[in-house]
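With one protein chain removed, the remaining protein chains of the complex are shown where they sit.
Chain naming follows the written order as A, B, C, D and E, and within any one chain the residues start at number 1.
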Amino acid sequence: MIEYQAFRVELKDKVAHVAINRPDKVNAMNAAFWSEIVEIFRWIDETDEVRVVVLSGEGKHFSAGIDLQLLAQAATQMGADVGRNAERLRRQILTLQASFNAVDNCRKPVIAAIQGYCIGGAIDLIAACDMRYCTLDAQFSIKEIDMGMAADVGTLQRLPRIIGDGMMRELAYTGRAVDGREAQAIGLVNRTYADQPELMTAVFELASDIAAKSPVAIRGTKEMIRYMRDHRVDDGLEYIATWNAAMLQSADLKVAMAAHMSKQKPDFAD
Amino acid sequence: MIEYQAFRVELKDKVAHVAINRPDKVNAMNAAFWSEIVEIFRWIDETDEVRVVVLSGEGKHFSAGIDLQLLAQAATQMGADVGRNAERLRRQILTLQASFNAVDNCRKPVIAAIQGYCIGGAIDLIAACDMRYCTLDAQFSIKEIDMGMAADVGTLQRLPRIIGDGMMRELAYTGRAVDGREAQAIGLVNRTYADQPELMTAVFELASDIAAKSPVAIRGTKEMIRYMRDHRVDDGLEYIATWNAAMLQSADLKVAMAAHMSKQKPDFAD
Amino acid sequence: MIEYQAFRVELKDKVAHVAINRPDKVNAMNAAFWSEIVEIFRWIDETDEVRVVVLSGEGKHFSAGIDLQLLAQAATQMGADVGRNAERLRRQILTLQASFNAVDNCRKPVIAAIQGYCIGGAIDLIAACDMRYCTLDAQFSIKEIDMGMAADVGTLQRLPRIIGDGMMRELAYTGRAVDGREAQAIGLVNRTYADQPELMTAVFELASDIAAKSPVAIRGTKEMIRYMRDHRVDDGLEYIATWNAAMLQSADLKVAMAAHMSKQKPDFAD
Amino acid sequence: MIEYQAFRVELKDKVAHVAINRPDKVNAMNAAFWSEIVEIFRWIDETDEVRVVVLSGEGKHFSAGIDLQLLAQAATQMGADVGRNAERLRRQILTLQASFNAVDNCRKPVIAAIQGYCIGGAIDLIAACDMRYCTLDAQFSIKEIDMGMAADVGTLQRLPRIIGDGMMRELAYTGRAVDGREAQAIGLVNRTYADQPELMTAVFELASDIAAKSPVAIRGTKEMIRYMRDHRVDDGLEYIATWNAAMLQSADLKVAMAAHMSKQKPDFAD
Amino acid sequence: MIEYQAFRVELKDKVAHVAINRPDKVNAMNAAFWSEIVEIFRWIDETDEVRVVVLSGEGKHFSAGIDLQLLAQAATQMGADVGRNAERLRRQILTLQASFNAVDNCRKPVIAAIQGYCIGGAIDLIAACDMRYCTLDAQFSIKEIDMGMAADVGTLQRLPRIIGDGMMRELAYTGRAVDGREAQAIGLVNRTYADQPELMTAVFELASDIAAKSPVAIRGTKEMIRYMRDHRVDDGLEYIATWNAAMLQSADLKVAMAAHMSKQKPDFAD
Partner (left out) sequence: MIEYQAFRVELKDKVAHVAINRPDKVNAMNAAFWSEIVEIFRWIDETDEVRVVVLSGEGKHFSAGIDLQLLAQAATQMGADVGRNAERLRRQILTLQASFNAVDNCRKPVIAAIQGYCIGGAIDLIAACDMRYCTLDAQFSIKEIDMGMAADVGTLQRLPRIIGDGMMRELAYTGRAVDGREAQAIGLVNRTYADQPELMTAVFELASDIAAKSPVAIRGTKEMIRYMRDHRVDDGLEYIATWNAAMLQSADLKVAMAAHMSKQKPDFAD
């Protein structure tokens, strides 16, 4: 297993566990974080054995968002020409966004397990995951507004597809904290748990359940839901028809059918 | 009234009742089902007297989804060339999709009344209806994942517009069962009822209520909501302006206004 | 302060209070209403001092929607040629829509505070606001259906982005009344309050909170959420990158950072 | 071969020849025309042996467009209510459009061969074909403007993708006649020929050439070009990747490769 | 007739002639130009008698584009904060764009007649017109590139729909001059004329021809072509069906039909 500075990564029983691993810094997202996450998700995408991903944060909190030192450092690189600064900033933002696009575009489902603070950039991150589960005492906040800026690595783009429009605006304009119970009520997380051990147990059970399904079917399902976030119903219908034109010729249907007939658990190839 | 193999169809007081009628097969969707549903909804579309549709399933369950014999049969038609198989499969999927598009595109509102199992293809079907109501013991499951395939007749395309993104993915990846109460909580159904008689009474009352409105106004309203699922707000505003340019010249406004003034129930032409 | 016939407008502590002011007519939307609202929101857009808007209705009710005299008057302008009538109607509808587009496109957040009736055109209006809060006894109804017409000034276009698709259709087809509690449950309002004084206190506190944030950041945030209602995630990411390329060069980030370090409240320029 | 009232249809050497066959009526499009063309193209789509279609008109002219009797007849069906008339008209137009959509959506390439008049509805028709070739004395005119109406069965939708925007508007506003030479200069036709025998010889040679290619590859190519008329480049790239994921597993690539190596003509299965 | 500072406007025989009237300044676009053009086109849109517009430039040249004084003046308004400057600039650009959107969105066809220089902002302007005609010695240049900026009032948005992509980029990157003959070859203008008198005669003949058509049909045709610039073919087909649902009930069809039968010129109401 490769060593990472900002993450701990494990693969067990077809589930990859990706944990942000800077607990003494409240898992703040430093330079290593932003580049390593791309490598990790490239590895996940290319490794057939990985079927599901659990994303969590070590320690008491999920993550406090972007490391303020990184922002401060970016500020020092400004030159005299506004136009050229703008070009540089634009490309830096696009690069940061690419780190979370790697999560969003990952072919395998990514489950976020959240406890404690989930703030600023951490919201951008979990909005790029497939599903979110948290402890009751989790605390979500779109903190960018208090840094004097509009969030620019995904929260404002992906969260409106996940929670309602009205509450989305309230949270984005005020940056107020949302706890686990409210997070579930507004659809930000699927379920809450009493504490972190319960949360992790539940999340890994869910991950195991998904890992036992046909990986071809799971990948197709994820691709279709991702596609529908941005496309028309008629385009989506045509796309799944084209996709399944190949995938229904896979052996997985026969494996599933045989298991269904014999009332046994199917065993799908990676 | 035309006789159907897979359905029972009745028209009474401007409400068409379309019931899947294979209770001994858990209303599984066989070949007759897929072709008859197109005919039935063409008739509904063309028959001015029909103003609202109630879609239900005979017996203890709404429907167990696609008839597995149909899938097995499709499998036997595979030839040696992967490319030509793909073309054939693609067109078969498009044909199945067209059956549910007929429901979705129907100019009259379609209300689904669901009890017991609502599984696999049955979810694709109710996702193409306007509104859904169920008994408390209804059981919803995106079962395709356990057949080793991504759902391809509408669930993955239409359901993300109806329930939240996070829960959508959980249900599609796991195929787990959802009961009536949870279905209401996540927005899959509008309301639940204690048992089927209560459900049917409530649904037909709702249908009657809608049937008493101006059919011109109901059709325009449905078309606009359908349109907004896939279009921009500015396009939608322009579309309703163009639509109402003709429809506001209808007599129904005067009928409605006169009824409003005289505090009587309006009586709109078909 | 300019005098308006249909509104009362006040600016205090960076919050503009726009109140529909025809309480004896249940705040019905007359000709003055439709033109003055455009002027008011142009003034809001151009006045740097205004950072947030509260929109409310004087008296017992928020608003009963469009003034029926206005509809009756439009009916009298019909000529003999259906085509030319259609053109005229189409342009009149587009003009009415423009009044609420002015609210939707306003660069500053607009908070609706609703008590009593919120009916017909009033739903179109609040759907164009950023967020909605109401009293428990508020009563919402998409009343256009009972006028024999499809709603055409925004409800059918904007509300499906705010509440769920299934309930959207039920409310639009039946026009049935929804009270405060249900409105919150379906996401139509963010929160309910016991009575109007409580509502107004809460709404102005929220407005003050937002008014204290960086106006550059608030405007960017609103623009991004508005944009995402109609655009793809990838387009949205590119748009915020381009937007922030300029805005991250604003002094507001330094002001915010300095305040954060010194644990004091930041003070942003208009 | 099935008999048609408005067409003569032949299948020879994998090329279907569909000729409008009402030369004494200048091939005006009557009721039979509009329904038969749907049947014919369904047959083409489902008949593996057909690989390419040539569409032409018998006699001195390609076609004078919609039969005016049909328009006159539609006028007589108008009722008293403008709204209900509008609904009926809207559906009639959609039905007429569906006839030409059948041409546009046909999986096999459709080549139009045009001599003499090609007027009104005939322009809508050829705009739905893949390619157009004509004699020098062909005469094209968007004649609907002189009937007091905007063309509504495809010209205004498809032609702007074929010819330049500026000339498109001139022709649509004036209805002026364009001869073969100008038609080629503006991209309306690919090539012109001295007379009809030359035209038909050239068109059938082209058809034969295409019929000898891999039908899997031709269909994929057509689908992709059709798709790009309305979609983004990135969506198109993803779509062809998904499509070819199945199609590159076809035997046709090996057949083509073997023929290439042996410098012989490949022979592809239908 | 209203007096304008930057224009001369005449209405004769249903054709409005809008001439930029600052010949001694090479018709450079000053502050008056940008605001008056909005007023003029609002008047055109609202005046039924106007059916077609001819847009030209007084003197030897069509226009040298934006008045450099205006740019210089904008530069002086810059404050210290880059973010607030950016907001102000963004809104100024949107305001300038709105001036040419008024031309683009005008319901009546707008014909540009161009002689001599047509440079910078003048290209943005003619790209917003329906059709363009010029003298042989006309000289087109996307001059913004030599001002150190990307053109931002429409050239880069509208011209790629009019001329080919490859040549579009060459002209936009180099700003090189294009004469009348080349302009016609690349589709920038529909036709060239030896000198200005010939040009104006031809353009007014064309305008008269269009003015004699059904105004309902002309407006529908323009709306559809404008719509197709940005929409899908299927959306366009649905839009014209909805549009014509009203417009085919206009008297203009009967007038046209009667004129056709009696072989006389039809006379359509405004």
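Heads up, the rule we're going with is that contacts are C-beta pairs under 8 Å (C-beta built on N, C-alpha and C of every residue); 3 or more make two chains touch, one makes a residue touch a chain.
Here the structure is a predicted model, which is why all the values come from computation and not from measurement.
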Check each of D:6, D:53, D:66 or D:246 against the chain that is not shown and name the one that touches it.
D:246
Out of A:38, A:82 or A:259, only one touches the absent chain, namely A:82
Among E:136, E:167 or E:202, residue touching the chain not depicted:
E:167
Residues in subunit D touching the chain absent from view:
109, 130-132, 161-163, 187-190, 206, 209-210, 213-214, 216-218, 220-225, 228-229, 232-234, 236-238, 240-250, 252-257, 260, 266, 268
Taking the full complex into account, what residues of subunit C touch the chain not shown?
231, 235, 239, 242-243, 245-246, 249
For subunit A, which positions touch the chain that isn't shown here?
80-84, 86-87, 216, 219, 246-252, 269
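Operating definition for what follows: only the chains that are shown with their structure count from here on.
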Distance from subunit C to subunit B - Cα centre to Cα centre, in angstrom
33
Mean-CA-position distance for subunit E and subunit A (Å)
48
Which subunit E residues reach two or more other chains?
82, 216, 234, 242-243, 245-250, 252
